[in-house]
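For this view, one protein chain was removed and the others were kept in their places.
Let's look at chain A:
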Amino acid sequence: MNQFSLKHFIVRSQALALYRDVMRTVMKIEDQDYRKEIREWARSEFHRNRSLRDLGEIRTQVALGRRSLNELKLAMQMAS
């Protein structure tokens, strides 16, 4: 039985898209130390959850990540 269905493929693409948006946002951070910190934080979060296989859990994590990214963007806007 094929463990990785189309739904998995879609959800994986969404997770990668989120990671891409996070990295693009991180590149806009001026402060090099802060940039490194946020990048390490994002990496650790994604790597921590990389072995998840349940679709519901993955979707929840991606949604949480999206929310965190929005908060980061807001914080950057307010800082500039």
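Note that a contact is a pair of C-beta atoms (placed from the backbone, for glycine too) under 8 Å apart; a residue touches a chain by one contact, two chains touch by 3 or more; residues count from 1.
Keep in mind that, in the parts below, contacts and distances are computed from a predicted model.
Candidate names were "Acyl carrier protein", "V-type proton ATPase subunit", "Ran-binding protein 10" or "Superoxide dismutase", and the UniProt protein name of the unshown chain is "Acyl carrier protein". For the chain missing from the display, the contacting residue among A:L6, A:M27 or A:M78 is A:M27, taking the whole complex into account.
By the touch rule set out above, chain A reaches the unshown chain at residues 16-17, 19-20, 23-24, 27, 43, 46-47, 50.
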